[in-house]
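First the structure, then my questions, so here it is.
And then chain A:
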Amino acid sequence: MAKLSLTNIWKTYGGAQAVRGVSLEVESGEFVSFLGPSGSGKTTTLSMVAGFISPTGGNIRIDGRDITNVPPHQRNIGMVFQDYSLFPHMNVAQNVAFPLAMRSVDKADSARRVSDVMEIVGLHGMGQRLPIELSGGQQQRVAIARAIVYQPQILLMDEPLGALDRLLRERLQLEIKQIQKRLGITTLYVTHDQGEALTMSDRVCVFNDGEIAQVGSPVSLYERPESRFIAGFVGESNFLSATVEDCVRCGDGWQCLLVLECSAKAKVLASQPFSAGTQLTASIRPEHIRLCSVDCAEDANTVFVTAKVNDVVYRGETSTLRGQLESGAEISARATVTDVARFTGETVRLRWPTDKIVLLNK
Partner candidate 1 sequence: MRNAADTPSRQRRKFTPILAGALALVASHAPAMAEGSIVVADAGGAMAESLAKRLYEPFEKETGIKVIADHTTALGKAQAMAKSGNVVWDVFYTGDTDVAQASQDGILLPIDWSVVPKDGFSPEVLNEYGAPAAAYALVMTYNTNLVKEPPKSWAEWWDTAKYDCARTMRNVPVDNLEAAALATGVDRGAIYPIDLEAAYKQLDKIQPKVVTFWDSGAQSIQLVADGSACLGTAWTSRVTAAAKASQPVGLVWNEAVYHQDYYTVMKGSKNPEGAMKFIAFAMRPDVRAGIASDLGFVEGDAAIQAMISPESLKYQPTPEQAAQGVNSNIAWWADNLMSAYKRYNAWLTQ
Partner candidate 2 sequence: MKQKTAWLIFPCLAYLLVMYVLPTAIMFMAPFEAGIAPGLTSFGQALQEPSYQRVMGTTFEISLVVTIGCILLGYPTAYYLSRMETQRARIYLMLVTFPLWTSLLVRTYAWIALLQDAGIINSFLMQSGLTEQPVKLLYNQVSVAIGMVQILLPYAIITMYAVMVGIRSRLVQTAQILGASPSRAFLHIFVPLSLPGLSAAALLVFIMGLGFFVTPALLGGRRETMIGTLIQQQVVLMGDWNSAAILSALLLVATIVLLGVYSRFAKLSNLVSVRG
């Protein structure tokens, strides 16, 4: 239950820059995910918060206290790893009691607190088992219990569900979120699974190439990506090149007329004016692109394009059509009708509402 501040954190290894100027404020009780491809700096940043790695520059504060050079064992941080990292020579109860023993908590108090957290993670009565005798999910529950039993100020989780199968993962996502809410513990959660980040987090911090690409709520990240990277990494997006013809003021913002690839025109709202001729990227989510029948009516708020369907991927409740515009640009669309396989090789018309277009700088 503490506020965590990262200020201009750098980490370089020789000439390689692993983390480049990361700054982030995490509010007390907030659940923030670090999302990003591997090698993007998210785990390195987490390790610097834990104290396993010391930053080359910048500082880390918990509730205003500078902990940049404090050794891990004096930081009062809890941590859960993907590989559980349970001590194999200790039983479950001893594992959970370990941080209390290190803090010289007396036996009776320790036993009570261990029993409490075991209850919380749903492992009541398993104290005498050895880690090796537990399933992966149970082992991770033990690791969580061990990380929260001493009420650390910050909880760090490094891909904690990465080794578990999908069903168990989803169940534990929910449980972790519940435990986190109940304890109100400030949490940093590293994952490369965007679905996980979006479902669990108050805010998602997307890393790319050692930097924070964008921080925001799951909704803002998904619906208002600020870069082509975010649009492509958080969910799927189609990218079409767009040229600005003209922008006019419209209420608080601006309305710009764009010429998309293949001469399709679209009027799109923008937060700033662009001069005529500016090259932009128009991003559209596949689920907003629909297949339209011959009779689908022209509409000023809809963009129409013609595409040749290369293949159709069946995904159960939806199917994904992948095709090519006349310009050669790839495009994919979601179809909710099941019988779309017949369009393979055909030329079809696709449409999407102009208000679903997100404008990105090149």
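Rule of thumb we're sticking to: a residue touches a chain if its C-beta (ideal position, glycine included) is under 8 Å from a C-beta of that chain, and two chains touch if they have at least 3 such contacts; residues count from 1.
The candidate set was assembled so that all candidates are chains of the complex that A comes from, given by their letters.
Given the structure is predicted, the values throughout are model-derived calculations rather than measurements.
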Touching candidate - 1 or 2 - for chain A as found in this complex: 2
Sites on chain A touched by candidate 2 in the complex: 50-52, 71-73, 75-79, 81, 83, 85-89, 98-99, 102-103, 130-132, 146-147, 150, 156
